[in-house]
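All protein chains but one are shown at their positions in the complex.
Then we have chain A:
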Amino acid sequence: LPAGLSQWFPALEVLDVSGTGLTEMGTELLSLPCLHTLLAKNNRLGGPGSLPKGLGQAPLARSLRVLNLSGNRFSEVPPVLLQLRGLRSLSLGGNRLQGIPPDIQELHSLEFLYLGGNFITAIPPELAKLPSLRYLVLCDNKIQSIPPQLAQLHSLRSLSLHNNLLTYLPREILNLVHLDELSLRGNPLVVRFVRDLTYNPPSLQELAGRTVKTRNIPYTPSDLPESLVRYLSLASNCPNPKCGGVYFDSCVRQIKFVDFCGKYRLPLMHYLCSPECSSPFSSASQSSTSQSESDSEDEASVAAHRMQKVLLG
């Protein structure tokens, strides 16, 4: 950036230095108090000095709303970027990112996050701590699974996941109430019913823990070693509404297919407390090979009401 930029244009609000071959943006940025939009796409940024060190303390940290660094060479999200507290829109599309830092949650004003076209393999659950996130783009990456916590993104309107390595989705995704758009094409999604019966029988500790919880056996912290009190607090409820049981570490992974709006069947991953929980409306698990499980109808009607458009393509 040219020296003296802030002296020449102290009231600068929008700066577009895209396609200029920049390798670093230096301290000139720090003295631009009114800057709310910085576009620096298609440059050669990505090395250690790409963004100036004092960024977190500069007026920019509170004033900057839009930052576009797409088409550069970042292999990680520069930590200093996470200090831009006022940031509403961030694009790092078409870079070389291998992952997303958990500290992304620091950008608590973020509404728009574009990370398409990188080499991201996993999504940190901390991403779900962004309360205002409306548009999340993760297409064209190498993502293998979605953390169920992502369903906590209550403001999410649009989620782009196409061209990744997903085989299923967490069932919690049905909780994204405001989601209008969801793209899933180009993922190796499981199409046929697959039952993974890898079931490790529960330990004695697990069995005892389940009994304590399901029978509501009272206990106080003075009754048990601290480690067991903590263990008991980690019980997960079996999602089978007819079961009402809990599980700790021992559970069955199962893929259920849910119709969205009667159009597409999506494979959703369930965790059940035992194989017997797979068909809640039938007494035995014999009829579980049918694809029209009644419990998925409940989920389907909820999903149809909430999710208006699924761009499976």
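What we mean here is this: a contact is a pair of C-beta atoms (placed from the backbone, for glycine too) under 8 Å apart; a residue touches a chain by one contact, two chains touch by 3 or more; residues count from 1.
Methods note: contacts and distances are computed from a predicted model.
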The complex's invisible chain, by UniProt name, from "Cysteine dioxygenase", "Growth hormone receptor", "Peroxin-7" or "Vacuolar protein sorting-associated protein 35": "Cysteine dioxygenase"
Chain not shown: contacting residue from A:S6, A:Q83 or A:S183: A:S183
Interface with the undisplayed chain - residues on chain A: 41-42, 70-71, 91, 93-94, 112, 114, 116-117, 134-135, 137, 139-140, 157-158, 160, 162, 180-181, 183, 185, 189, 191, 263-264, 311-313
